[in-house]
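Got a structure for you, questions after.
What you see is the complex with one protein chain gone and the rest in place.
Each chain gets a letter, A, B and C, in the order it is written, and its residues are counted from 1.
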Amino acid sequence: MKTPKEIVDLMFLKDEFSSFLGIQIDEVKEGFVQLSLKIQQIHLNGFGIAHGGICYSLADTCLAFVASSYGFHAVSVETSISHLIKVNMNDKLIATSILIHKGNSSAIFMIDIQNQDNLLVAHFKGSVRISKELW
Amino acid sequence: MKTPKEIVDLMFLKDEFSSFLGIQIDEVKEGFVQLSLKIQQIHLNGFGIAHGGICYSLADTCLAFVASSYGFHAVSVETSISHLIKVNMNDKLIATSILIHKGNSSAIFMIDIQNQDNLLVAHFKGSVRISKELW
Amino acid sequence: MKTPKEIVDLMFLKDEFSSFLGIQIDEVKEGFVQLSLKIQQIHLNGFGIAHGGICYSLADTCLAFVASSYGFHAVSVETSISHLIKVNMNDKLIATSILIHKGNSSAIFMIDIQNQDNLLVAHFKGSVRISKELW
Partner (left out) sequence: MKTPKEIVDLMFLKDEFSSFLGIQIDEVKEGFVQLSLKIQQIHLNGFGIAHGGICYSLADTCLAFVASSYGFHAVSVETSISHLIKVNMNDKLIATSILIHKGNSSAIFMIDIQNQDNLLVAHFKGSVRISKELW
């Protein structure tokens, strides 16, 4: 059976969109993942701040990784995100997973996204269905 | 006062992330926006299907545009998305806004995302706060 | 195999909380349920309007009924509700289910709640897991 780190490395290796965004893996263990991302020009929307899709994509990648860290394939069911403060050019975002509940075939995680000043910029919640299929 | 089309064109012109994703504007009127997007290699995650952030970003751009179509600046408060079926390479996605409720200073929209076979691939809901600041 | 009407009648018969609230069944068929409720003194909060839990409870009962109308036991996974306009004493609420997506083992419904003036007072969305256990 693969380790959480091996599973996440495998997922990340082929994840073209996460790579393109510039997502980096800070830490991976069973039930916990931390990712980071530096805001660049290409991430900006018409207001010159990060597009809402950037925080969502970072959180969704974090959810996919942490949900898979238990060794089984998982699929996202329902996700929500609150955008709390503006994310600017050159900000460094850190996404951290927090397990809320884990059952046999489902789990719920929050993903907090903070900036370089430790301010919470977005709060994400996702529920996943966990299959019996091993990584 | 600018028309809905003028406002959205103005927003889109400077929206680097939406342009990068390949989002196209199909239709804009007051209270209604339709966008489309063709899935390309760069949109894929480690499973070879579209990253969840693609549908979210498409819907979030659609929300920003339709919320601004009434002539005032608007900001997203809370958004959620359900990913219903897999989105594959070369799929053509169409995002359509549906107004649920509009008050003086807030509004709620659903954004339906369908593929080229008219299947609903994702269902998004977003609430926005509408300011008094004219476009 | 029981009909949708038989299943819902069976569920409702033992549902003490829904009965207490005064929920009434208007229509039941496979994949569709409509319920109604008249606002009474006991439903009010400290502002003299209906407590948010009233609309939620009405919608949640509607979700449980419609999710079971296909013949199998179902359990709610994730629900959200937007409260749009105030609900007053003596208002008559009508809750109507709308199927958004149905897969093998899961489904998503919206429940619209309108008042006697056909105004949308609350918008609910719920995802359910559908088991293989027959009613």
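Throughout what follows, a residue touches a chain if its C-beta (ideal position, glycine included) is under 8 Å from a C-beta of that chain, and two chains touch if they have at least 3 such contacts.
Keep in mind that this is a model prediction, so the values were computed, not measured.
**Student:** Going by the contact rule already stated, which one of C:V28, C:V77 or C:L93 would touch the omitted chain in the full complex?
**Tutor:** In the complete complex, the chain left out is touched by residue C:V77.
**Student:** So that we can see where the missing chain sits, which residues of chain B does it touch?
**Tutor:** Touching the missing chain: residues 77-78, 80, 106, 127, 129.
**Student:** Since one chain isn't shown, list which residues of chain C touch it in the complete complex.
**Tutor:** That gives, for chain C, the contact residues 10-18, 20-21, 41-48, 50-54, 56-57, 60-61, 64, 76-83.
**Student:** Please identify, in ascending order, the residues of chain A that touch the omitted chain?
**Tutor:** The list for chain A reads 80, 82, 84-85, 100-101, 103, 108, 120, 123, 125, 127.
Here, only the chains that are shown with their structure count from here on.
**Student:** Most central chain by CA mean?
**Tutor:** That would be B.
**Student:** In whole angstrom, how far does the Cα centroid of chain B sit from the Cα centroid of chain C?
**Tutor:** 29
**Student:** Taking each chain's centre as the mean position of its Cα atoms, how many Å separate chain A from chain C?
**Tutor:** One centre to the other, that is 33 Å.
**Student:** Distance from the CA centroid of chain A to that of chain B, rounded to the nearest Å?
**Tutor:** Measuring from centre to centre gives 21 Å for this pair.
**Student:** What are the residue numbers in chain A that touch two or more other chains?
**Tutor:** 77-78, 80
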